[in-house]
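All protein chains but one are shown at their positions in the complex.
Then we have chain A:
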Amino acid sequence: MSHLTDLPPWAALLVCGLMLVGAATTLIGSLGLLRLPDFYARLHAPTIATSGGTILLCLASILCFAVLQSRWVFHEVLIIFFVTVTTPVTLMLLGQATLYRDRFEEQQGVPRKQKPAPGEE
């Protein structure tokens, strides 16, 4: 097995940078769930973690193992692809469920069905 200490300094720096920025992005995404005011606004927070965070972490992994094993490693691309394709589906489902419930309960500030907003072309 290869060891992480075999990583040349330039690659180690780059991998560390990607990891730290990716982890920070994911943390901010989770923080957003805490800080944003309502459910619809909170829908936006996890997408930062899934798009930015996952991509950066996977890039770090690709780079690290490609340099260590001196060959191209691409299967992390599948993680990026499936996370980016499946998260929106969950979020849309949650969003539509909330919208349905809020309309049913006649909450304030929720757009009515089949009534385009004024100024719509």
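By our rule, a contact is a pair of C-beta atoms (placed from the backbone, for glycine too) under 8 Å apart; a residue touches a chain by one contact, two chains touch by 3 or more; residues count from 1.
Criterion: contacts and distances are computed from a predicted model.
Colleague: Given the choices "Fe-S cluster assembly ATPase SufC", "Probable K(+)/H(+) antiporter subunit E", "ABC transporter permease" or "Peptide/nickel transport system substrate-binding protein", state the protein name listed in UniProt for the chain not shown.
Modeller: When "Fe-S cluster assembly ATPase SufC", "Probable K(+)/H(+) antiporter subunit E", "ABC transporter permease" or "Peptide/nickel transport system substrate-binding protein" are compared with UniProt, the left-out chain turns out to be "Probable K(+)/H(+) antiporter subunit E".
Colleague: Identify the residues of chain A touching the omitted chain, counting contacts across the whole complex.
Modeller: With respect to the unshown chain, the touching residues of chain A are 25, 28-29, 31-32, 35-38, 40-41, 43-45, 47-48, 50-52, 73-75, 77-78, 84-85, 87-89, 91-92, 95-96, 99, 110-111, 114, 116-117, 120-121.
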